[in-house]
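Heads up, one of the protein chains got dropped from this complex, but the rest are sitting where they should.
Moving on, here comes subunit A:
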Amino acid sequence: MNCIIIDDELTARAIVSQLCSKIPELDVIAEFDNAIDAIKFLNQESIDIVFLDIHMPGFSGVDFVQTLKNSPKIVLTTSDTDFAIEAYEYESIVDYLVKPITMERFEKSIRKIKNSTPSNSRPTQEEGNTIDGEDLYINIDRRLIKLKFNEIMVIEAKGDYIDIKTEKETYHVHTTLKKIKEKLPEKIFLQIHRSYIINFNKIIDIEDNSVLIGKNVIPISRSNRPELMRRLNLL
């Protein structure tokens, strides 16, 4: 697989190049210290993978992704995880590597690319905008933590944050209920209150204007109640 490396830091390019050298199938065709030169190159050459730094002065990695048509597969390389969730909204982005990149993580990324095909490398919108349609990656203290949809019980809005509650843990994540709702499969999750999204499969019982999920009593708003009732398999 032919690849190119785009990063404004020479040290970072040297590291990715070294990682590539350990994978026999990878052939680094060119390196660029800015995304504009890389776009010119890609207009003339056919490339399989782009290793792309997001944080570059002037024309950033995000600008690059938004500009390219018929993009090759893109693996983001960055120090920040802030863009991680957004990244998966771009079809061309297949992975997100946080610096310093380890050999083990790099190999995993390449395996993922090799196992993918153009038609199935990305989930469809119906599958939930996640890597394999069953998971959600959340950003906690610069780490991406994988949560399976069926682990999530309740999601509660807390100002600029949300609390994602599973049976074992509660994760405090900097995002909005509206944003995470777009990532969740509608067949499993339902917003029953302006501050709560619930996993439909985790309901224990429903009483008047509240739902019991685990030990959490979740209020049902008047406007969301009809949709909840419509989806219940009532006897």
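By our rule, contacts are C-beta pairs under 8 Å (C-beta built on N, C-alpha and C of every residue); 3 or more make two chains touch, one makes a residue touch a chain; residues count from 1.
FYI, contacts and distances are computed from a predicted model.
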Which name from "Signal transduction histidine kinase", "Electron transfer flavoprotein subunit alpha", "Spore germination protein" or "Hpt domain-containing protein" does UniProt give the chain that's left off? "Hpt domain-containing protein"
Write down which of A:His55, A:Lys112, A:Lys181 or A:Arg225 is the residue touching the left-out chain. A:His55
Where A:Glu9, A:Glu91, A:Glu134 or A:Glu151 are the choices, the one touching the absent chain is A:Glu9
Which of A:Asn2, A:Ser79 or A:Thr176 sits in contact with the chain that's absent? A:Ser79
Logged for subunit A, residues touching the omitted partner chain are 8-12, 14-15, 18-19, 21-22, 55, 57, 79, 99-100, 102-103, 142
